[in-house]
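Missing here is one protein chain; the remaining ones are kept as they sit in the complex.
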Amino acid sequence: GGKDEEQQQGKSSDKNVINIGVTYAPSNINPLQPVGLVSTYVSNLLFLPLVDLDSELTYQPMLADSIETKDNKTFTINLNKEAKWTNGKDITADDVVFTMELMANPTVASNYAYMFAIVDGLDDAGFLPKGKESIKGVKKVDDKTVEVTTKNPTTLTIFEDTVGRYLLTLPKSELEKIDVAEINKSDFMKNPTVTSGPFKLSKIDTDHYVEMVPNKEYFKGASKLEQLNFKVLQGNQIAAQLKSGEIDMNIPSAGMIPVSDFDTVKGLDTLTTNYGQPLATQFMYINEEVVSDVKTRQAISYAMNRQQIVDNLLKGAGEVTDGFFTSMSPYLDKTIKPVAYDAAKAQALVDDSKWDKSKKLKLAVLSGDATLEKAANIIAENLRAAGIETQIQMTDLSTLLDDIVKKDYDLAVLTVSITPVNPLPDIAYFIGEGNPNGYNNKRVNEILAALSTEVDEAKIEKLYSELQQITQQEVPMPSIYATKALGAVNKRVQRATPSDFGMFINVNEWTVK
Amino acid sequence: MESLLSVKHVTTAFDTEHGKVISTSDVSFDVKHGETLAIVGESGSGKSVTALSIMRLLGKNGHVEEGEILLNGIDLAQVSDHEMQKLRGNDVSMIFQEPMTALNPVLTIGYQLVEAIRLHIPLEKKAAKKLAIEMLDKVGIPQAERVIKQFPFALSGGMRQRVMIAMALVCKPKLLIADEPTTALDVTVQAQIIRLLHSLCQEYGTAVMLITHDLGVVAEMADRVVVMYAGQVVETTDVYTLFEQPLHPYTVGLLNSIPSMDFDNKELQAIPGSIPANYNQLPGCRFANRCPLATEHCKTNKPELTDTGSGHLTRCFEWRQLQQGGNA
Amino acid sequence: MSLFKRYFNKKKYDAEHTVTWSEDMPSKGLFLKRFKRHKLAVIGFFYLAIILLCAIFAPLLAPYNPNEITDAFGEGPSMAHWLGTDDIGRDILSRVLYAARVSLSVGVGAVAIAAAIGAVLGLIAGYFGGIIDGIIMRITDVFMSFPYIMFILVVASIVGPGLTNIIIILGVLGWPGIARLVRGNVLAIKQSDYVKAGIALGYSTPRILFKHILPNTIAPILIYATSGVAGAILDEAALSFLGLGVQPPDASWGNMLSSAQSITILTDQPWLWIPPGIFILLTVLSINYIGDALRDALDPRNVK
Amino acid sequence: MDTPLLTVKNVKTYYPVKTGFMNLQTSYVRAVDDVSFEIYEGETLGLVGESGCGKSTLGRTIIGLEPLTDGEILFDGKPMNFRTDRVSLSKQIQIVFQDPYSSLNPRLTIGDLLAEPLTVHNIVPRNEIQQEVTRLLQLVGLSETAKARYPHEFSGGQRQRIGIARALALRPRLIICDEPVSALDVSIQAQIMNLFKQLQRELGLTYLFIAHGLGAVKYISDRIAVMYAGKIVEMGTAEQIFKNPQHEYTKKLLGAYPIPDPTKRSILTQQ
Partner (left out) sequence: MFGYILRRLLIAIPVLFGVTVINFIIMRMAPGNPIDMLVSPKLPDAAREAKAIELGLNDPVYLQYWNWLKNLVMHGDLGYSMYTSEPVVSMILERMGPTLILMGTALVLGLLIAIPLGILSATKQYSKLDYIFVTGSFLGISIPNFFLGLILVYVFAVQLSWLPSGGMKEVGGDGGFGTLLVHMILPIIVLVANVAGRNIRYVRSSMLEILGQDYLRTARAKGLKELFVVNRHALRNALIPIVTIIGLEIPILFGGAVVIEQIFSWPGIGQLTLSSIMNRDYSTLMGLNLVAAFVVIAANILTDIVYAFVDPRIRKSYVGGAK
């Protein structure tokens, strides 16, 4: 019959349903430890964070109406007065405190616990010390207010970017029944029955799809959709399915359209497209034990024809970078231009550095991203021209991370997305003490230490600027380019804009024509 | 008496990777109603090919090139496939040398027998089965009811050959072609099978064309004998004459090759050499290379099958020498 | 009858005769003749010979260095680049020629390793039987029980992907089939009288194994190997599809083809996938035809 | 006639067959069951019996191709041990098989085939091997031109000759002939049997001649043993066996033999 036919087309076009294409599998929906991008999006739809970052990189209230601080040490979280669980009960400060304690419990071993390490009473990994039941720095003020104290002075932005964004409040009444050791394996974490977000889980197959239905009781207004679905695809299928209508939209960097399909997608008149911001950045780890001479590292930076990659390979959908910040970061010092391609200078630097030209470096490259692989080919050719021989080795993420952690690599190229508003933890990991590049610079360590307690934005900017100067000179871990992911949405979908940040803040308002 | 089967100047050829190969040429002989005709000859001399030509079972690459095969006046070389299928098993049937492989290993004895019956006799399954059991009884298979449900592997070679005989004779054909039916069997079993064939054919009035290279079996069963060598009939006569007064040197050699049952302890008189592989291209007599009587003439001229009188045919220029020698 | 006996007595036994008459048996060239009957196999043979030459002389034939990045990015066929260039400006023709080396060596190398391991283990298992056979066959069970691709994936991640490793992995994983085949053959050949005769003649076991049994299983191994070569080329292609094949910048037909996984390339840049696609197809097709012809030409039942 | 060349004493060869639930029980096929006889130098012992009665198994046991289950086999009065003395024993005792098509390795030329035992056992100096091969070929009535050819280029009779030449290469004293003529044409059978006889005369060989054709055995043997169901039921000179058979089975065997004379139709008249 007619219904069958519709289904045969595999299109949702006539139904009140939105399908979103993603290229990563939602491994789980456990809000205590979502793994990967899509898991995070889904668990955020089920359990609201306190605040969320929008596409303009400002924080919008979600479960909290506001977060305030006067001294940059004590933060007051005011919960939304209307906020309710799907079972009708109020979401209270007790739930927030309970969730904080769960996150801090080493038995739960949350992979986001470290985000809470700033809170007073938790150790560096964000765990409660042995024997402690409650967190010193967390206090319930009243039913809708919680007060959190940090160990060190902290900017509001950083507080919001950690506790604000990563605390997905869970219903105490449901979870306190469950043994903490079993909580990750519990049924609730697979099929949460009491949630707070705009959508409820209807069905999930962690490798293939997530089906969600609106939470009719959502306190910010229920969605009028029938369903909101995430569909896991291969990158090369996104364009095809956007075209066929099997999916309505993508999440730019979690549903990556291959660059080769950009023109096709942009050419489809059923779609509205927009470029995301340059977020995903390709970094080159350099093992300083292998490439110890700073001149050689500089040569590497000069040798790479970043502009050619951006122009020809990315077809302009990206930008040239050489440090930790892209143009979307508030801390980018625009006066420091990325190093320009200069083959002659690279060669000269190599000669000057007495680099052993017979040596062949292993260039480990994250596999699975065709564009990165091609870029790596260009880079390898660039380096060869400069006198540095490399052998590309496509490596899967797990192996690559292992090699990096064990410093068992020469050069490694890998994609990293640094949170634009709070780049410190990443930078500290990359070039701070004990970093996997083996880089050591006293001044850098001082800057990082200063940044960790600094709350004056102007000073922070200055410190970051100095850091940029140093890293451009010393090239401890250059970046190469940042991509602008392409977002596409079917014209039948109203009020939804693909974006890496804040795309779902207004999800309850999305409708279809 | 009118001949039941009359094979006239039959030449059979195969298409092979070496091109067309003439396998038998100018084969002629008759089988009369109810008689047993034996065909003997060296391996590869064309005995089986002759039999298969009659049955039209030469396979895809073989065909009768020339000549007529008249069965009751119908030329088997000309009838349609459909016609031939009706004749097979009904008017003329055949049993083969290897009882081990001639029965389909995955079908029961009963199935194979009933199939043979119902192809030619309009019988219900039950009745056909009954007939099958009767027939098995007749060929001396004990516990026929049980055997009918068994698969061929469960039977010994002798038993299988009995099944083959039962299958071949169940429709009372006028002619039975038996291609070395006992070669693979023990002598004791062979004796049983010979007896069985003989008595059944007597009973049904079936003529037998018996292919063998055991002259003992020939002496035992045959009324008349056709001797083949290198794709040709070289001698035809009744069985007594053949053993007493052979008129082809090959036949003589063959007879001399059998160890006698007397205790004279004489050397065997073997025919030297073997059948030439390229016998078709030989300009002269095909036996010339092994023949003690061969002259230059023999090597360059082809002998014809000639009647030496009273229907004793031989394909030899020098047959008179043998006749004289024998008489001397 | 005594007279006839005299005739034969007089003739001295002539040994020469026996041989002379069978001399005309056309046995030499029979193999070729049979093989030639398969016209497509002959065509396949010539095609393969040409591809092989191309692979060997790739450095002479290729107009560009296969990894050289020219200024033409993703451009279609032109006078400068007969088969166009890929996304990062490398000459497709040159890459396809060099890829022939990789793909053919994967095919041949993997099969050679598999055949060597499989033949030796199969020989041993089949000849000695008993517990040794049991153990070897259980090991093949174990190897066959690994889902092929999964094993490759894991091993590749241990030793790292790369041409040599691909060859080794595919070879090491490909042997159980050959081992079983050889074992089956050995079981049959072991019963044959010429092996028994060898034992009775006091030949050593290795001599019997390698001089008498092994050569007689070559035909099936060869036939199996041809399909194995084709299979290995396809497996490498599948591994490239999963990102575990030959490492860039080296080209293989498989990774050239698998980089065409986008509808844009499929429609707008056919020069990126048609050449490797056609080469894979024709090569595998040729090898299969040759295998089939070999099967026919080497069939022992044909050789009497 | 002092010590027999070969003494077979109470020889048993059983094949184990696994049966029963889970194949845990083992029963035995008693292929050769308590057989004893002697063969003297220069003599031919014929062995007849119906198919499957154990003739080949007995022959193969004697030459060590099947393990001896029980009993003793003495060669020249000394017990044979094939495990340890295979090499020296192979120079004493050899075998010729029934099937001329499967008894020659199809991948070796006749020259290689015959040279191999010579080189392996150092029968003649290296430079004389080719001569020796020629000599062997001539011995069995083949010409030197056979050397370069492969077995499939020969007819059955010729192959059987090559098989005999190979058995002779090591200059053995005893040859076990396992139905060497059964697969051949009548006219070729006679050639081969004559060859056997001639070789025995010239080389003083001893044969254990297995056959199921009574004619052949009678023609070639000095003494005949009749085997039935793994046991030797009767043994005697050819004349004794044929003229005065004692055992039921021997009588049956003789009665079933078709005599090539149409005037004496014994089988059909017997009934």
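By written order: A, B, C and D. Residues from 1 in each chain.
Assume contacts are C-beta pairs under 8 Å (C-beta built on N, C-alpha and C of every residue); 3 or more make two chains touch, one makes a residue touch a chain.
Keep in mind that what you see is a predicted model, and the values were worked out from it rather than measured.
When the full complex is taken into account, the listed residue touching the unshown chain is A:Lys185, out of A:Lys81, A:Lys185 or A:Lys224. Touch with the chain omitted from the figure is made, among A:Ile404, A:Ile447 or A:Ile460, by A:Ile404. Contact with the omitted chain, checked across C:Ala237, C:Ala251 or C:Ala297, is made by C:Ala237. Contacts to the hidden chain, counted on chain A, fall at residues 4, 7-10, 12, 15, 17, 19, 25, 27-28, 30, 33, 35, 106-109, 111, 113-114, 117, 123-127, 184-185, 189-190, 205-209, 211, 226-227, 229-234, 237, 240-241, 243-244, 246, 396-399, 401-405, 425-426, 428-429, 436. Where chain C meets the chain that is not shown, the touching residues are 40, 138-139, 141-142, 144-151, 153-155, 157-158, 230, 234, 237-238, 241-242, 254, 257-258, 260-261, 263, 266-267, 273, 277, 280-281, 284-285, 288-289, 292, 295.
Contacts to the hidden chain, counted on chain B, fall at residues 55, 57, 60, 81, 85-90, 93-94, 96, 98, 101-107, 115-116, 119-120, 151, 153-154, 164, 167-168.
By our rule, only the chains that are shown with their structure count from here on.
More C-beta pairs in contact connect the chains of B-D than those of the other pair, out of C-D and B-D.
Once the centre of each chain is set as its mean CA position, chain B and chain C turn out to be 47 Å apart.
Note: centroid distance chain B to chain D, computed from Cα atoms, is 31 Å. Annotation for chain A: no residues touch two or more other chains. Contact of a single residue of chain C with at least two other chains is seen at positions 13, 18, 22, 25.
For chain D in complex with chain B, the residues that touch the partner chain are 50-51, 155-158, 185-191, 193-194, 197, 212-216, 218-219, 238-239, 242, 252-253, 255-268, 271.
Interface of chain A with chain C (complex): residues 234, 236, 239-240, 243, 258, 260-261, 263-264, 312-313, 367-368, 370, 373-374, 376-378, 380-381, 391-396, 398-399. The part of chain C that touches chain A in the complex is made up of residues 67-69, 73-74, 87-90, 157, 160-162, 243-244, 247-249, 259, 261-265, 268.
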